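First the structure, which I've put down as structure tokens, then a few questions once you've had a look.
Every protein chain except one is present and positioned as in the full complex.
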Amino acid sequence: MNLRTLICPYDPELINGLSNREIGVRVDSASLVSRAAEMVRNSGNRLLCVILDSTQPVEAVPWEDAWKGIPILLTAPAAGEFRKLVHKLPLLKTLNLKIYLSATDENIRDARILSSLGVSCVLRIEAGAVDWEALTDLMTYALCARAPHAPIDPFDYIARKYDAREHLKWGGVYLEDAEKYFHLDKEKNVALSAKEALARQFIGRLDEIEKAEPEEIAQRADAWSRNFTGNSPCATCEGFKICMGSFRPEDGKTEGCKAFFSETIETLGELYAQKDRAGKERVWQL
Amino acid sequence: MATVIFKATDACNAQCVYCDVAHNENAIREKMPYEMLELFFSRINDYLLAKPDDTMGITWHGGEPLLLGPDYFAKALEFQQKHCEKTAHRIRHNIQTNLTLFKREYVPVFKQLGVTNFGTSYDPYTDLRGIGATVDANLYKRKFIESARLVEREGFSWGMIYVVTKLSLSRPLDIFWFLMNLNPLGSVMFNPVYLRDKKLSYLDITPEEFADFLGAIFPVWWKNRWHMPTVEPFRMMEESLIRGSRAMICCDSGICAKTHFGVAPDGAFFQCGRSMEWGLLGLGSIRERSFVDVLEDPAKAKMLKRTKLLGETECKGCRYWDVCHGGCPLDGWLKTGSLMSRSRMCAAKKIFLEKYFEPAVNGDGSQKKAVENCRVAVPAARASRPAGDADEKQNGAIWINLRGTAGDALMLSGVLKQVADRFPQRKFNLVSRAGLDPILRGHPAIGEIGHPPADARIMSADYWEEPGYGNRGSEAGRAYQTLARMFGLELPVDERLWTANHAEKNRISFGLPWKAKSLLLCPAADSARKQMSIKKWEELVELLSGSDTLIVQAGKRSAPYIRGTYSLLGLADERELIPLLQRFDAVVTVDNFAMHAAHLCGVPAVVLWGPTDHRVSGYSGQRHFQAAPGCGLEQGCMSSGSRELCCVPCPQGHDHCLDSLNLQEIGGAVREILAGKKEKPWLGREECPAGTRVEEISLP
Partner (left out) sequence: MANILLTSKCTRSCPYCFAEREMSSSPDQILSWENLIYLADFMAASGERAISLLGGEPTLHPQFVDFVLYLLQREFRVNVFTNGIMSSHRLLELKEQLGAVPNERLSFVCNLNNPEQTDAPLEQQKRVEEFLGAMGPWTQPGFNIYRVDFDLKFLFDLVNLYGMKRRLRLGLAHPVPGASSAYIKPGEIGLAIERLYSYRALFEGYQLDFGPDCGFPLCKFSDEQLGWLYRMGGVDMRFKCGPVIDITPDMSVYSCFPLSSLDRRSIFEFDTLGQVADFFAETHSKIRAEAKNIYPECDGCVQMNKGICSGGGACQLLNIFKNETAVRLLETESELENANLPV
């Protein structure tokens, strides 16, 4: 069985009890960021990132110079007031940072602003609660804007990873790929996502699972195939190979997500065609 | 590669509605005995030894081959290892299965047999494929999907055939996307259903329906093919018709008889799998015959002759012969009872290719116009008859709208002077336009130059749009004559030019280093097409240079300079050019303002022509050199009314017509003119008489 990356709470006993693992450590206070990183690095494990779960907007986080060199994943409700955020930008641009925002209208706008100013963002898309048109607009910006800008995921991820010959697995953008990430609690109980870990929906203990993988994992990985046995509209959607049916709204109104994912694939097609043409027109110089 | 359709059993766990095997009472549901299986591999070895350059593809078929069980395949592997030790590397195994019985236990033996891909068939929307006597379609679909996932997890790929029936026709794109989404790695082949049972005629489709089904899908696949799996027959047609390769499936290759044969569970040979199912084209038994024998059987030779025969008869001249070859002989038999007929689905191919494939591949065919409209017809009121006194009395003076060049303005000026001479009371106004006003200002026939009010009567002076203009066979077709006719003058008229508004003197002509002879070159024109190349001009200057001849170039500031000339570029506009011209003994020019001005001033001119015709636009008394166009436009590209090409560069490049003119002849003409001129009294940089109104100009 392949060893997953473990997303752990900030618990010295837990982390020091692991060895030679790749670990993402969650903290809920900015004051713990440096300490958490150091702890993981000193525990004989590899640090994936420090996940700072902030209830404050990005501009209110007490950013520190000392965080340079620590891969940080910040989950925040919003970016905050621009005129306050703008003063933090010089520091933010020097950090190894990704900001996770839920895909509200405001955050969709702010993700673009941040990206244009050199700060990488990740938008958490939840089915049924998204302005798909605004998201399509942002996707076009993320993939096609001519001016240099920081990546916006999941678009950048999709563009890098999309392979026409396979279904895209992009739970990894949210650290929710059952084949790559386990979310632990202090007792090493394993959940397959942060939300499930918070809700204590565990599938077993780490040591047991790593001996014999439970069916849930394969079922989670194959969940998309259920779209092909029912009468799911997703099965015939042009954007399925990216979406995998993960974003179908519960009310069944799929026009929005369909348009978004179809347009994303179309945009990728244009990008590939451009790259292909550019390759053919290359000029050799002495 | 030789291909054997190997049916080790006709038994199947499914009962697909249109399957011939499922409903064939004579189908052999038992497994082929091991001793015959062993013989099979022995025959394979014999074949491969006899054909050292060939490979053998074994397509496990049925029925459902997975009903044979992993042990059977293990036995097959054993026999292969036993009999084909030296030839096993030239054997390829494929499995055609409904996948519903696939399990992990098969994986090791399939991998050892070198199986990498499964061929299958699936229908997401109908209940035509189902498991068991009840034809349980839902069970079939569920098991299929589960097995497909297992196949992928175990590292195999799979492709599928989709059988198009009447029930498919209402949703081609749904089917397409379903299959593309389900299996991005594998390939899909769309086949029309072939039905022998008349009770199933409700499923049958016509060639047109099949073509339209494919046609609904093809543009989408074509546009998205960069990220789509292979879809047949699209890929085959793209490869064959666009890339020129001949990668065709058996039905379309025309040589299936050469490459394919089938083996039934009882060892009987047939032409192929379908012929086996229909009991046609039996070729003996594996017990008596080798594979070489079978492939060289006269019946197969006859099938190959079919291809030749069709190419000379029914299919003769067909554009799509190379991707069809008359199709599957069994399709032909289904329609006519004769194996020598072409397939009834050939019509489907034709319709599909003409109606869908070619338009999508060739684009929409629209060509963007490369012509930039410099002069566009304005849908304004134009006088349909020559302007007369009655019009003016009724409506006030007519406004002349000239959308031409300064040369056109000079011609108009001459025409209007004749009008004014003959009808002094007739007055016109002139629509103000850059470059033209100066030529016409102060003209006795023109009252106002300005902006016509909303209710003004407008008369177009665009003579090139008049019927009859450009007719080389008639004087009336000349530009000047046409203009004169438009203003009510009786033809023919003397082609006299006139202007009231030329400069009294040219500012810089005093400073020129005059010599015994002086020649003015005016190479530029409103259109690049009317210009000779600078290189040719420079060669001409070299021919004409002499110690007693001053060669001067005039034109706009931006015009390229001709080496060897005295440049007055940018120093004389149209008005100033007229008094300047009068100082020269000759002018060499193209169809431009200077050509008209030379005529006005009575200065001998050598005029070079290409896209326009001297018979239409040049003046008598001038020496004309007309280039013969090499572009196929014998009349010249700008001769008739169209001025659309004015701003479009000549595509001929170095072969531009004007560049083909003979410089020796031109030079000779110039020298002749210069030889006949009297010497002027003023030489050197002295003050010279100021210019006067044109009627009074005369050379001393």
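Think of it as A and B in the order they're written, each chain with its own count starting at 1.
FYI, contacts are C-beta pairs under 8 Å (C-beta built on N, C-alpha and C of every residue); 3 or more make two chains touch, one makes a residue touch a chain.
Just so we're clear, the structure is a prediction, and the values are computed from it rather than from any experiment.
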{"item": "Absent-chain contact - pick from B:P33, B:G570, B:G621 or B:G676", "value": "B:G570"}
{"item": "Touching residue (missing chain; options A:S116, A:T229 or A:S246)", "value": "A:S116"}
{"item": "Contact residue for the chain not shown (choose from B:P438, B:P579 or B:G610)", "value": "B:P438"}
{"item": "Residues of chain A in contact with the chain not shown", "value": "82-83, 86, 89, 109, 112-113, 116-117, 137, 141, 145-147, 149"}
{"item": "Positions on chain B where the hidden chain makes contact", "value": "373, 375-380, 399, 401, 403, 431-435, 437-438, 441, 449, 451-456, 458, 556-557, 570, 573-575"}
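In this section, only the chains that are shown with their structure count from here on.
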{"item": "Touching residues (chain side chain B, partner chain A) in the complex", "value": "124, 141-142, 145-146, 148-149, 153, 173-174, 177-178, 180-182, 184-185, 224, 226-229"}
{"item": "Touching residues (chain side chain A, partner chain B) in the complex", "value": "162, 164-167, 218, 222, 225, 228-229, 235-238, 240-241, 265, 268-269, 272-273"}
